[in-house]
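Complex shown without one protein chain; remaining protein chains in place.
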Amino acid sequence: MEHKIETDFMIINMGPQHPSTHGVLRLELKTDGEIVMACRPFLGYLHRCFEKHCESLDYLKIIPFTDRMDYLASMNNNWAFCIAIEKLMGIKVSEKCEYLRVIVGELNRIASHIIAFGTFGLDIGAFTPFLLAFIQREKIFDLLEEASGARMLYNYIWVGGVARDVDGDWLKKTKKFCQEFKPALDEVDELLSLNKIFVERTANVGVVTKEMAISYGFTGPNLRGSGVNWDLRKNEPYSLYTKFDFNIPVGAGEQGQVGDCWDRYIIRIRECRESIKIIEQALEGISLEGDIYETVPKNFNKMPKGEVYARSETPRGEMGIYVVSEGGKAPVPYRVKVRSPAFCSLSILEEICKGVMISDVIAILGSVDIVLGEVDR
Amino acid sequence: MVPADFVFLILATLIVACGFVVVFHSKIIYSAFALLFSFFGVGGIYILLNADFLAGTQLIVYVGGISVLILFGILLTKKIYNLTTEETSTQKIIGGATSLAFLGALAALIFNTDWQIVTTTQEFTPQTLEIGKAFMGNFILPFELAAILLLVALIGAVIIGRDEKKEEI
Amino acid sequence: MFYNSLEPYLVLSAILFVLGLLAMFTKRNAISILMGVELVLNAACINFVAFSRFVENGISGQLVTIFIIILAASEAAVALAIILHLYRHINSINVDEATQLEG
Partner (left out) sequence: MDNILVWTMISILVMVGLVSVVGIISIYLERKVSAFMQDRLGPMEVGFGSLANAIIGKKTFKEGRIGLAQSLADGLKLLQKEDIVPKGADVFLFKLAPMIVFGGTFAAFAALPLAEYFVPADINIGLFYILAISSFGVTGILMAGWASNNKWGLLGALRSTAQMVSYEIPIGVSLISIVMICGTLSLKEMVLAQSGWFWNWHLFGAISHNGAIGIVLLPVMFINFLIYFTCSLAETNRAPFDIPEAESELVAGYHTEYTGMRFAIFFLAEYGAIFVGNAIAVTLFLGGWNSGIPMLDEANIPGIAPLIFITKVFVLIFVVMWVRWTLPRLRVDQLMNLCWKYLIPFTLFTFFYVTIYKVFLT
């Protein structure tokens, strides 16, 4: 008799309405009981034609659109776009503005990482660290609101400068926040990182090796979690990052293999500490004298013809902005293309979600920390 | 009619109705759930018969164990949302006739036999202790055998049900 | 009158027994047959307990019933394991399709 074993596979749609797909992502899981045999991500539920929209908008008006890509780290998106345009126009931004950009960028990085490890804990089932961390996120939002006027979508960093000036009071508040944040982070760290159940759930799960990470175009904390020491702030410094003394945390496989979910998680916690270090140094270095609008171009009529690619380190990894300008009278870009880090991180799901359990898919998805606004753009 | 009679009638109706669902319903999952309630009713009957420990055992083993096992078996072996049973008509006729004949014979037997009823006090006495003593006394050998049987069945079921793919590894 | 006389229990058990028998006769699905067997066993159990209550006034009927329950549990476990195995081989649990003994 022919020897065949057939078990019924069950196709499950995880999403687009699912609590832990972090937005409107759909994963089509082919499962054998609890074991996932195949996992295919389906994208595009949040596609808003960002890149096409840009082709009919003034350069300055594009910045609010970048806010809405990675809505958890809007500052860094603004910044990446501005770097590209400044590179194209040859603008040298004043030191005060650079300092401000570093401060708000790093603050926003912390806020984004809080979401990342908070919701990761939530996916694993730990509710409390998430809310404890959110208290700190609120404080960051208060600071950023005072600086920019908005709580989430800032439109703060402009081409050639920043939108609004800050005063000494704000700097003091930021300093106070830095001091308060460290013990709060330690609390979350203690609650979650070395919890036996948490380690059991995340260590050795969803291992992305060095080679895999590089070949899939991983960047940011995900890449560093796989043991690759690569951070644009160190390796290809932009803005003032050469001035600051900070470390790049790299995953070492402390609880399991290098590149597992736990490594990707702990990298983010450690990066928050490094960000605080940077902010503290920037607060030391900044001087409040000088005009923030000094180098902001009055209009974009004199845009040079050409193309530019600039990249910066956002909380999710390298955001690359490619802009083609026709120059001359047309003050709109001919083409804008964004290389989004979360998109690359998401593409690995299909490979590493084979043969894991449904709960592991959730853990993996949480650990690569995607933002669908950025994936779909 | 005393209240206990009503209890008996309700339980008997439950058991028989559920038994009919088990046999005649086309969806196998309904049969399984009906079987469960039938077991539950039998547990109630045991209580009426002053067998309290037995009723508990019936609930734990049948309702909590065997029914769940059967439900699992159904869910694992059929396309989950398309569960019907097939039967052929000849089987139905022959089987029905035989069963009816059997029922008639049993009924005749029941009502024509002069049962030797021992009339005793109807007072309820807890029986857990007695059952325990009997198991450790006169019935020690069958008890131990049953333990061995359970062990054998457990191991046997695991070996039979094991996924063959894993044997090769 | 019902609950403390023997005959109603015997009638109940007879009906249950016949229903179980019917399931065993007419069903092709192995699990349905297993369910029929369980019904028959339960009918027998009711008989045993009723006799031990009304005829013997002791507990030996209950002891036998406990052994029956033990048997039923192990039987169900083994039977379902076999059914699962069968399903993996012939992708069906109809007993008349399982005509080959080799695996």
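Structural remarks
Here the chain labels run A, B and C in written order, and each chain numbers its own residues starting at 1.
We adopt the following convention: contacts are C-beta pairs under 8 Å (C-beta built on N, C-alpha and C of every residue); 3 or more make two chains touch, one makes a residue touch a chain.
Everything numeric here is computed off the predicted structure, so don't read it as measured data.
One chain is not displayed; in the complete assembly it touches the shown chains A, B.
Listed residues B:T13, B:T113 or B:T128: the one in touch with the omitted chain is B:T128. The omitted chain makes contact with just one of the residues A:E200, A:E280 or A:E326: A:E200. Among A:T128, A:Q179, A:S215 or A:N235, only A:T128 touches the chain that is left out of the view.
Hidden from this view is one chain, which touches chain A at 10, 12, 18-20, 33-34, 121-128, 131-132, 135, 191-192, 195, 197-198, 200-201, 357-360, 362.
On the side of chain B, the interface with the absent chain consists of residues 29-30, 33, 36, 40, 43, 52-53, 55-57, 59-60, 63-65, 67-68, 71-72, 75, 80-81, 126, 128, using the contact rule stated above.
Please note the rule applied: only the chains that are shown with their structure count from here on.
Chain A and chain C have centres, each the mean of its CA atoms, that are 62 Å apart. Chain C has its Cα centroid 6 Å from the Cα centroid of chain B.
Centre-to-centre spacing of chain A and chain B amounts to 60 Å, using the average Cα coordinate of each chain. Contact of a single residue of chain A with at least two other chains is seen at positions 5. The set of chain C residues that touch two or more partner chains comprises 88. On chain B, the positions that touch chain C within their shared complex are 1-2, 4-5, 7-9, 12, 15-16, 19-20, 22-23, 28, 31-32, 35, 38-39, 42, 45-46, 48-51, 53-54, 57-58, 61-62, 65-66, 69-70, 72-74, 76-78, 85-88, 91-92, 94-96, 98-100, 102-103, 106-107, 110-111, 115-118, 120, 122, 127, 130-131, 134-135, 139, 142, 146, 149-150, 152-154, 156-158, 160-161, 164.
Of all residues in chain C, those touching chain B in their complex are 1-12, 14-23, 25-29, 31-32, 34-36, 38-39, 42, 45-46, 49-50, 52-57, 59-60, 62-63, 65-67, 69-78, 80-85, 87-88, 93-94.
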